[in-house]
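Take this structure, written in structure tokens, and hold onto it; I'll ask about it next.
Of the protein chains in this complex, one is absent; all others appear in place.
Per-chain residue numbering starts at 1, and chain names A, B and C are given in the order in which the chains are listed.
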Amino acid sequence: MVHPDLRVKIGPMELKNPVLTASGTFGYGKEFSSLIDLDLLGGIVVKGISLKPREGNPPPRIVETPCGMLNAIGLANVGLESFLNEKLPWLQGLNTAVIVNIYGHTVEEYGAVAAGLSGVKGISAIEVNISCPNVEQGGMAFGTDPDMSAKVTECVIKEADKPVIVKLSPNVTDIGKIAVAVESAGADALSLTNTLTGMAIDIEKRVPKLANISGGLSGPAIRPVALFMVHQVVKSVKIPVIGIGGIVDYRDALEFLIAGARAIQIGTANFVNPKASLDIIEGLRMFCQENRIGRIEDVIGTLKI
Amino acid sequence: MVHPDLRVKIGPMELKNPVLTASGTFGYGKEFSSLIDLDLLGGIVVKGISLKPREGNPPPRIVETPCGMLNAIGLANVGLESFLNEKLPWLQGLNTAVIVNIYGHTVEEYGAVAAGLSGVKGISAIEVNISCPNVEQGGMAFGTDPDMSAKVTECVIKEADKPVIVKLSPNVTDIGKIAVAVESAGADALSLTNTLTGMAIDIEKRVPKLANISGGLSGPAIRPVALFMVHQVVKSVKIPVIGIGGIVDYRDALEFLIAGARAIQIGTANFVNPKASLDIIEGLRMFCQENRIGRIEDVIGTLKI
Amino acid sequence: MIEQDSEIVFNKRVAADTFFLGLRSPRIVAEAKPGQFVMLRVGRGMDPLLRRPFSICGVRDDDLVLILYRVVGRGTTIMCDVRGGESLSVLGPLGSGFEMPHKGEKPILVAGGMGIAPLIFLASTIEPGSFRFLAGFGSGEEIVATDEVGLSGIDLSISTDDGSAGHRGLVTELLENRLAGFNGNINPVVFACGPLEMLKGVAAMTANKDVQCQVSLEASMACGLGACQGCAIRRSSEQAIAYYHVCQDGPVFDVNALDWERL
Partner (left out) sequence: MIEQDSEIVFNKRVAADTFFLGLRSPRIVAEAKPGQFVMLRVGRGMDPLLRRPFSICGVRDDDLVLILYRVVGRGTTIMCDVRGGESLSVLGPLGSGFEMPHKGEKPILVAGGMGIAPLIFLASTIEPGSFRFLAGFGSGEEIVATDEVGLSGIDLSISTDDGSAGHRGLVTELLENRLAGFNGNINPVVFACGPLEMLKGVAAMTANKDVQCQVSLEASMACGLGACQGCAIRRSSEQAIAYYHVCQDGPVFDVNALDWERL
């Protein structure tokens, strides 16, 4: 009882604890390395990587909202090549799972990034962000259509030699449908949710507060929505689900685990409290101790309905 | 300049100002009458009325969330007959627009409520809540499907002798599509959004905090999402749009008006500050005065992109 | 009923995690009846969002509304940091209040924890010595039975869960003893407020018996005005409509009006 077992399995991948940092909120890991011991984390999901480097959207890119924030970073990233050469070697030196978040603007681009990560050591899994605009189909996100979601998934799986996690968008009528389509396409796991689309207006200048007009809403504000979607998806699929959305403390994390998420990701909370992920791991440990729970696995999916 | 003109037209209906109170958050008006002068409001949207009285869901029905709340009232209401006999006469004595929010569990039920309101004096418009579960089609809300949304709209219009406002659900992939379908079906105006579906879990008892499992998220947390949807819908349709979602002060209200909403509704804010709607009207007046705007109409839709 | 920013005259600790708040609001004082409550807006921001309900624990000097509260979560943690001179938005008085005891009745006030708050107000309006006041607490350090909160000259029977003061055990045990002592001549009438489990115990001793009993209940609330229908509570099964609304139909109910099995 003194040391509860926090390990969880996400399909073929084992994590030392269920707490990951979410893509885009933790840079390439190094940015937080002088503040916290990264080796204590369940894993790090790096900023979304595309085939070519991307500069991202013009500023302003972020705006605070009630208990949340909107971002329109525009998937700025160093690109696959620089990632492999400049960022990954440092990450490989860590003793934690490294998950590479990827995206593309065409199905083929997704496949190409996955291919580029094939054979590379020190990567525990690929997380596929399907919330990006599908340029071939007029900009509506891949992740809002079950068929396109499945296509992207298949294409990545074909090229990847690592477990494939598909990250779902919450901006859909029926997330269960998308989840099932992605599961059928062979994904090893699902993570959800990405940000809700939102907007804010500067009433003095009468312009959108974000140069990009709209952005993605994250933070505690969206937690109830994300939790409900996790609850729905867990009921719809058999593959493991990773919960994301507005988690700031261990109690929030427990809500997702109890709902059936096998791991969780911490996003916006990293900005508010750079130690949030470690505080959550510690909180889960204490919760298990106080409630005489030997393994965190025994908490997962214990929601009574 | 001393007295800016706050009047707005919503299709055939003229309001003394663009501030309405949202359905379900203001009872039948009377509940707030000892706190504020209701005659100052642009209008009151009463609690959703169904053909027969409904008791609503078992408690707990509400739970607070970060900058928001979840409710699962279950559309408890006195029913059409009691509304007409017991609630409406009092409302008719007011000098403000009274809008009756209605819903049904079948298309026919919607029509029947609209028919029951036909020929009744003192009702400025009907607002149709299409976010309720469609019992004939397995419980998915009418408002998540363009065809069903259109059907409900047509059926209500056939029976109604008053302007018909259709209130859209935000829990959809493409709200623009639903808006267009409802416009084509002949709606006079649209209001949006209703609540986002969400959930919260009691980690000690491992049960949902709401007896109904999920509920509708409202309050400032959802404002960016609602605003973006208003922005999208305003671009997609020609009929007037009423903005709803997380508005707590006149600055929030202005974001929606600038985005193109011709009026706004105040929901959860009524609980936090029972004077919220009047404070907003006063704030809009001051804003117009300070910026030498003669008519609030001149603010509507002035977003520069 | 009004809503206004009210000056905090004092906000002081009176027992473990327990604070006593004095708010200046002559208009609420003028209207307030025992059993009614107010809703306070804690903090100026939007988080926590909703007002918090608190029973009126008493009034003083024609202008002070008194509140006794325990720090249990985010809202009350913010509240206990507020100092005299600052102000809070108060909405009230809300709810129906107790039906006052009649001649020839022997009131027994039964409080569990912070449930003592509305009963202190009630006690202050009925003749001293004419009633019994039973109050249960978790432990001795939680006892608020002091002059400060308006309990001077009142003879309290106290119980604590841990036996650190008064009777060791539940306040319902005190009530049981008390009720057993009554003969047919005097009608005991019970006024109870406290945690649900305690109230269930009180109901078991009084519901559908010859003992009249009014209980003050809690529920999650959004509006406090009867507008949102959030605070529903099951009526006793004989009644046609399934739910009361605690904020408007209550918070005080006749014990026989509720469905205790399903509360």
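Details
We take it that contacts are C-beta pairs under 8 Å (C-beta built on N, C-alpha and C of every residue); 3 or more make two chains touch, one makes a residue touch a chain.
Source: prediction; values computed, not measured.
For the chain left out of this panel, the touching residue among C:Glu3, C:Asp47 or C:Asp63 is C:Asp47.
Contact with the chain that does not appear here is found for just one residue of C:Arg27, C:Arg74 or C:Lys200, C:Arg74. Across A:Gly43, A:Pro66 or A:Pro170, the residue that sits in touch with the chain not pictured is A:Pro66.
Against the chain not displayed here, chain B makes contact via residues 66-67. As for the chain not pictured, it touches chain A at residues 24-27, 31-32, 34-35, 47, 55-64, 66-69, 71, 73, 76, 219-220, 248, 268, 270-275. By the touch definition given at the top, chain C reaches the unshown chain through residues 43, 45-48, 74, 78.
Everything below uses one rule, namely that only the chains that are shown with their structure count from here on.
Taking each chain's centre as the mean of its C-alpha atoms, the one that lies farthest from the centre of chain C is A. Averaged Cα coordinates give chain A a centre that lies 47 Å from the centre of chain C. A straight line joining the Cα centres of chain A and chain B is 34 Å long. Residues of chain B found to touch two or more other chains are 66-68, 219-220. Residue positions 46-47 of chain C are each in touch with at least two other chains.
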